[in-house]
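Missing here is one protein chain; the remaining ones are kept as they sit in the complex.
After this line comes chain A, so read on.
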Amino acid sequence: MFLSSRRTKGEVVFDFVNNFGMLLICFVTLYPIWYVLINAFNDGKDAMLGGIYWWPRVFSLENFEAVFANPGIMTAMGLTIAKTILGVVAHVFFTAMVAYAFSRRELIAGRFYIIMGTITMIFSGGLIPTYLLIRDLNLLDNFLVYIIPVLFSFFDLIIFMTFFREIPDGLEEAGRIDGANDWTIFLKIVLPVSMPVIATIALFHGVYQWNDYFAGIIYVNKESLQPIQTFLYRVVAQSSSNIMTTAVQGSAVTKTVTSQSIKLATMVVTTMPIVFAYPFLQRYFVKGMMIGSIKG
């Protein structure tokens, strides 16, 4: 990018200090995650002595064995995977469908619909009115409470709509000449060319679904319907260690596993899928953020 490669002495110092600062930021960012990793891969009883900072002292996979052998944790994991997959598919499909309709300029009352949506971005009922609605809809202690109340987002609609409006009209025209109706055009023509924006919204909503613990706290009492993050919240914040104690006792390897080491291993298992997925989706969400910020 810079044509002149001659650097003054001041610039050399600047670059050195700047690069050093950036490395420091990387270290501060990565170290806490590394710390959890090495402690999760360390023998639980040994880790209680502390002092594990750079590398596992007594390497062990038993914490993970205990996690995977625990039915409670596994149910919560399974539920989280289910709600994330179903939630993302439903949210992306539904929001994209509405956005496609909104993106068509000839839509009668389209302006009115958009105003209705914009109002929802500024005003909201708040916690209790929403809770009462969920209760009246019989969604308490119901798996669908993780899907239906977040099926749609007007903010995501704007991102979709902006993208759809950029699609050349000729593409849809061609479909129409072939006798396709709007559903077919949306499913067979619009969606396939919109993969970048679909990936962005899928990632945003996927992260939300995967990481959300609040819905599990307020809308759900049944333990079998508890997502892994809610489970972790109860362990971490309320330190209700009896859940962990049963996890420890339930495991066949009680000798080396502690509630703390299971907690760390659960954290690793919960976090890894996202950590591995996001770098591949990076180029999409950077673009998606831009559309969102300009229009939002």
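Observations
The definition used in the following text is that a contact is a pair of C-beta atoms (placed from the backbone, for glycine too) under 8 Å apart; a residue touches a chain by one contact, two chains touch by 3 or more; residues count from 1.
Note that in this section contacts and distances are computed from a predicted model.
You can't see one chain of this complex, but its UniProt record names it "ABC transporter permease", from the set "Monovalent cation/H+ antiporter subunit A", "ABC-type antimicrobial peptide transport system, ATPase component", "ABC transporter permease" or "GntR family transcriptional regulator". Checked against the full complex, the one of A:F41, A:F64 or A:F102 touching the unshown chain is A:F102.
Residue-wise, the contact with the chain that is not shown comes from A:I25, picked out of A:I25, A:L61 or A:L171. Of the candidate positions A:N42, A:T84 or A:T270, contact with the hidden chain is made by A:T270. Hidden from this view is one chain, which touches chain A at 1-4, 8, 10-11, 14-15, 18-19, 21-22, 25-26, 28-30, 32-33, 35-36, 50, 53, 94-95, 97-98, 100-102, 104-113, 116-117, 119-120, 122-133, 137, 148-149, 151-152, 154, 157, 181-183, 186, 207, 210-214, 218, 229, 232-233, 235-237, 260, 263-264, 267, 270-271, 274-275, 278-279, 282, 286, 289-290, 293.
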